[in-house]
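Only one protein chain is missing; all other protein chains are in place.
What follows is chain A.
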């Protein structure tokens, strides 16, 4: 092919979305912070001064050291230590990593299930549609936390704590993923119903394309906008769900803490003066969720065609 058209690379940098980002400082800062958080999580093993899972590096005598600005701080521990003497900075990096992995993993599971069901439901219609949507209604009538609590508690009892500790991240991903697929299925179905009416779908059928090809190659790319928008909301939701479950003691065990379990573990020491064990991971969690939500807002404003993004 000729070289007269833009490469995908320059297309990306000249797209309305990228240009819009430059004129939207809140979104831009959010994106930068989110990118930094992702990098911190990805390179946690390189960035953390201590390995919080290596018991030889943990000394109980170092427990409850305050962060660097407070009195009695140990310079080796930037943000102090927790009740077991683990370096807060290191363990928060690993916690952030776990929270992000579980959040993204759960959303991936939701997307896979929800998008396929939504596509089939919307495209095939009729009885299949009714059946799948009633299933979604039933699923939605149970709260995510309720399902997760029942299921995780049962696994802990049946499988034992050691088994649970080993598979906790996968269990959390699967359970949060399974509990929230209807959100995707409903959104995708609604988009598919709208797209199905458009003539390019008729044109595709007239070209002799099969239903799977039409769904995946023609309708799905046209529904991506709404999938993106709902994904940002769902990532925040999934991270919160994981944090809540861990806080309740049903998520990540304290030996491999996520941000939620860190908050929970420090909760007992909050009023005895060691406020940082709870507050610092909580702050990190709040920043993470806030940033994801702000990005989601901006994405919704820029992608939804009926919505003119405010110039700002």
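Just so we're on the same page, contacts are C-beta pairs under 8 Å (C-beta built on N, C-alpha and C of every residue); 3 or more make two chains touch, one makes a residue touch a chain; residues count from 1.
Rule of thumb we're sticking to: contacts and distances are computed from a predicted model.
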Missing chain's UniProt protein name, "Hydantoinase/oxoprolinase family protein", "Peptide/nickel transport system ATP-binding protein", "Sarcosine oxidase subunit delta" or "Electron transfer flavoprotein small subunit"?
"Peptide/nickel transport system ATP-binding protein"
Across A:59, A:74 or A:202, the one contacting the chain not displayed is A:202
On chain A, residues whose C-beta touches the chain left out of the figure
1-2, 4-5, 198-200, 202-210, 213, 217-218, 221-222, 224
